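Only one protein chain is missing from this complex, and each of the others stays in its spot.
Now for chain A:
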Amino acid sequence: MPVESVFPQLEALLPHVQKPIQYVGGELNSTVKDWEETDVRWALMYPDAYEVGLPNQGVMILYEVLNEREGVLAERTYSVWPDLEKLMREHGVPQFTVDAHRPVGAFDVFGVSFSTELGYTNLLTALELADIPLESKDRTVDHPIVMAGGHAAFNPEPVADFIDVAVIGDGEQAVLEVSEIIRAWKAEGRPGGRDELLLRLAKTGGVYVPRFYDVEYLPDGRISRVIPNRSGVPWRVSKHTVMDLDEWPYPKQPLVPLAETVHERMSVEIFRGCTRGCRFCQAGMITRPVRERSITGIGDMVDKGLKNTGFEEVGLLSLSSADHSEIGDIAKGLADRYEEDKVGLSLPSTRVDAFNIDLANELTRNGRRSGLTFAPEGGSERIRKVINKMVSEEDLIRTVATAYGNGWRQVKLYFMCGLPTETDEDVLQIGDMAVNVIAKGREVAQSNDIRCTVSIGGFVPKPHTPFQWAPQLSAEETDVRLGKLRDKIRGDKKYGRSIGFRYHDGKPGIVEGLLSRGDRRVGAVIREVYERGGRFDGWREYFSYDLWMRSAAATLPQQGVDVDWYTTRERTYEEVLPWDHLDSGLDKDWLWEDWQDALDETEVPDCRWDPCFDCGVCPQLDLDIQVGPTGKKLLPLTVVK
């Protein structure tokens, strides 16, 4: 059956909406394949606005990996803003892909990448606009398989009713395996319908199909067990891990949008995983082990990517980029290569203790020394031991002294509020730290024109981390604590005016907490919020705490639970957690020990430089860490004139 473009209908609506360019596609390096020449078709979604979704590396990588495969087609779709949503409903225009403007409902797979839980209501908008039943149980063989991926998919239980499958971990190989299973099933004439396809996927052990698991509850509301409800379905579903990053140099041809997006640069992932062991950090826990891309592999990607895009800035991405075993040679090699071309280099996520001035000098060879950003995360030495962020205040002061001495004038510091065992005193010490930074800066730079910005957000405990058992601080207590810190900073006559203070109130964190550690019963809240008009929960101007609380009050009490039960309640060792049957490779007993170490303020080192401390990932997944150095150098590129 031919699938028609909905662009003619959409085009008539575009003059009436904000930033219409985001809906027309046609980006450099985008791909439109012939529908009829392919037999497995994916619609990939990032469930947020185009300006946030387009630069997402996960979607970009899978889009290219899938489209490179013969017979497989992938197109992209993003959340439409409420102005267009309203017009699409009025005029019967379905959720569309931006590549060929095909209706999402016509694809075989509707894959949605959840970096954050705050995209859940946008999933429901897209499903309804696509004319796909909101709940998995109501879908037929003619509807796409709705698949969740991304970090939030490590606990997909709150959206279990709305998705058909979840895949956890690295997507590159997983999407190709799924494609082959779908291809075979379609070639056989779709035997057994949708159920059979889902069963074939579940039997691989790497695709979670929520409907094949029953959740049983105890009288007090806790889960008693989660059990497969048909044979052949594994008790636990494993995450996917790509071992050799050099074999997967994606994106090779990064998408270059016409519309303005949040990241106007080319990104190269220099390694995946992190074993620093910060206890609050879900990304660091679920992406283990560390796998480095080689220096030559990185150089090659940067070279091809810049030629294919014309971007002016290269971001070297990872969870802690200065930790790459050859970062010095990488930065110097790239700065040498592109010195003439006005290409800037950036290194997001730099640790205070890994920062060194030679590296910073290489990175800013072409540009201004405006600001440096560090994340001590905790204000006191004690709380940094609890969270295993092993950075001393001396380290920090030494680092900023070097930076101010080398021409930087502004330092940004990131912190969290509401960490386990935290007291007012731990947070108030953030103010002392900022004062010490300014004092040192004035001394070293011989100038009063020195700034330090303190940025602070509420801590949300996440699944698959040692803090998954921790109580979350209530919104009210968070606000009180932040208020005390604000007053302390503002009250400082000598330094207060040099310190910027940015914070978020505690309310969005509570909703994020509910969704992060929620179970299947939270699905009713999401649906209720959606039906009452909730959208774009990651956006301050759309997020409504009251809407979430009202919706929770309307749906959770009849199931014997409430928002506090999911957020501020501490869990015990025995409790079955909603995500226990999703295997991130981490040994639950190790996580518990690490949680106990946190309460004892005991630090645990990094297994890249210290012996293994048995988190469980390597033996569980039969893997090993992959780090350099390779000893190779980046050679200058031959200049063709």
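Convention: a residue touches a chain if its C-beta (ideal position, glycine included) is under 8 Å from a C-beta of that chain, and two chains touch if they have at least 3 such contacts; residues count from 1.
Rule of thumb we're sticking to: contacts and distances are computed from a predicted model.
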Per UniProt, the name of the complex member that is left out, chosen from "Probable glycine dehydrogenase (decarboxylating) subunit 1", "Sulphur oxidation protein SoxZ domain-containing protein", "TIGR03936 family radical SAM-associated protein" or "Amino acid ABC transporter permease"
"TIGR03936 family radical SAM-associated protein"
Touching residue (missing chain; options A:Gly26, A:Gly407 or A:Gly483):
A:Gly26
Just one of A:Thr31, A:Ser79, A:Ser179 or A:Thr309 touches the chain that is missing; which is it?
A:Thr309
For chain A, which residues lie in contact with the unshown chain of the complex?
5, 7-8, 11-12, 14-16, 19-21, 23-28, 256, 258-260, 264, 306-312, 341-342, 368
